[in-house]
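Of the protein chains in this complex, one is absent; all others appear in place.
The block that comes next holds subunit A.
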Amino acid sequence: MTHLLNVRDLRTWFHTDRGIVRSVDGISFTLERGEVMGLVGESGSGKSITGFSLIGLIDRPGRIEDGSSIRFDGRELVGMEERQLRRIRGKDISMVFQDPMMTLNPVVKIIDQIGMAIRAHEPASDAEVRRRAVEALARVRIVDPAHKVDQYPHEFSGGMRQRVAIAIALLHRPRLVIADEPTTALDVSVQAEILKEVKSLVAEMGTSLIWISHDLATVSSIADSIAVMRRGKIVEAGPVRRVLETPEHPYTQGLLDALPSRSRPGELLASNATEAAGKMDFSGLGGAAIGAPPDPAFVEARGVDKIFLAQAGALRRFAIRCGLARPPVPVRAVSSASLTIARGEILGLVGESGSGKSTLGRILCGITPPTDGRVTVGGAPVMDGNRKHGTKVQMIFQDPFASLDPRRTIFQSVAEGPVVHGFCTRGEARAYVDRWLRAVAFDPALADRYPHQFSGGQRQRIAIARALAMQPEVIICDEPVASLDVSIQAQVINLLMELRRHLNLTLLFISHDLSVVHHLCDRVIVMRHGEIIEEGSAAQIFGAPKEAYTRMLLEAIPRPGFDIARVPGI
């Protein structure tokens, strides 16, 4: 029997004004019926473009070059007429995307979206569409599908929406499904459920699956074989176990070494990006924290509550009094949270989205005032009324693209705070900023460029330098590595560990990624529905969790069928 999919020398190039971008540059692979292949690579490696090439959805100026060949079930897809391609799309090959918020149309009912996908390939009566839609939702284990089909996407949670997208992709029992980072935007526990479900669905239907991801751990838990992409080429391919146990290409080895789950907690991670960025230079840096005496309760929060309440207008208040309208429902984001962080400690704060971990972080930083409770740093309150007090606490945010002003140069962004707060004069600013940029291994010669000229990792380092330049004693990191590639993530983690060591900083590290937290943090706090439910040293939490919820989170960490941490060669 022939292969289901046989890709030979696939080249997808983008012909732009600035020259040709070779996004996919001569890759070849085969896929058997029922096989699950993981396609792994960092951003810009061409893995998504490969997926879109297979389904024939390359937008101009990109095109599949002559001489490329994609044979699907004996038919050549390259150069096929658009009309015929459309007959294959959704019926024989379908696709699931990363962000379930973006893929479903927010203003069209689920049943209509499913109906359109059904009728794209076969005529169906309204009654039949309804029957099949309910069936499709039931297949992806959506509770009460008969009622849910008439709802709109915003009435579904992120995981449910991704299930709907998967249901649509599986409508016509395709022979190949391409999944492009389908669980990246989801919580760990939801990700684990969806991985399990997709695995059993494709096995049951005999569908082949190409799972595109930047996350080696997820891929290894679902795939039979794996292909590692870098700069448009497949650098290594083979059965998943072989590739992970005895990687032949140094790039694959590097990706594996950068995974926090593969090295001992607290050690610096092996990272090409760290070496590429150059050395961190800590000379000439100041900071109140250096040489400060130990203090077991340096940061202290006592009984912190945060309730968000929508303000009702005058008319609405009147209507509420008359019983015509319901009063706004208060949202309890954080309830009676108490914690301490010792000076020089890294405390991990974990929980799923909506657990209140970011709100607690903002309260500790003094950005959001708590409804009740008290936060002190070194004995002094962090807020003075509704205003932030001093510069002792700084914050680093998740998205380095959004947290830097695109219209200011790096120098302007970093210098603003220190000049305003008197850490340096305007005249000294240049030398002052350079020192902090060198500390995060960023070349000060580039400081007059704008943020868009830098990569995600560089920007996150700039954001860290900006926080450091305020000479803080505490830094609140809100998911600082969540949007970064593995090797860049390793670099930022290394940086944070080095900074803590040299500057005696105290860190609160908020994350949903438990393997990173395990690697970096001394102590861990687990939050759920705004409450702190478990607290302990990293070894305790990860070794012997007490709460069922913590155990569930730990079990949800994707793992391959074998123990990746015991793989030799580290």
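As a convention for this text, a contact is a pair of C-beta atoms (placed from the backbone, for glycine too) under 8 Å apart; a residue touches a chain by one contact, two chains touch by 3 or more; residues count from 1.
Following the convention adopted for this analysis, contacts and distances are computed from a predicted model.
Q: Could you tell me which of "SCO6045-like C-terminal domain-containing protein", "PspA/IM30 family protein", "Dihydropyrimidine dehydrogenase" or "ABC transporter permease" is the UniProt name of the chain missing from the displayed complex?
A: Going by its UniProt entry, the chain not pictured is "ABC transporter permease".
Q: In the full complex, which of A:I49, A:A133 or A:A165 touches the chain missing from this view?
A: Residue touching the chain left out of view: A:A165.
Q: Quick one: say which of A:R75, A:R131 or A:H154 touches the chain that got left out.
A: Touching the chain that is not displayed is residue A:H154.
Q: Of A:D112, A:D305 or A:E498, which one is in contact with the hidden chain?
A: With A:D112, A:D305 or A:E498 as choices, the missing chain is touched by A:D112.
Q: If I consider the whole complex, including the chain that's not displayed, which of A:R8, A:R63 or A:R87 touches that chain?
A: Here the residue in touch with the unshown chain is A:R87.
Q: Kindly note down the residues of subunit A that lie in touch with the hidden chain.
A: Residues in contact with the chain left out: 55, 57, 60, 86-91, 94-95, 97-99, 102-109, 112, 116-117, 120-121, 152, 154-155, 165, 168-169, 171, 313, 315-316, 319, 324-325.
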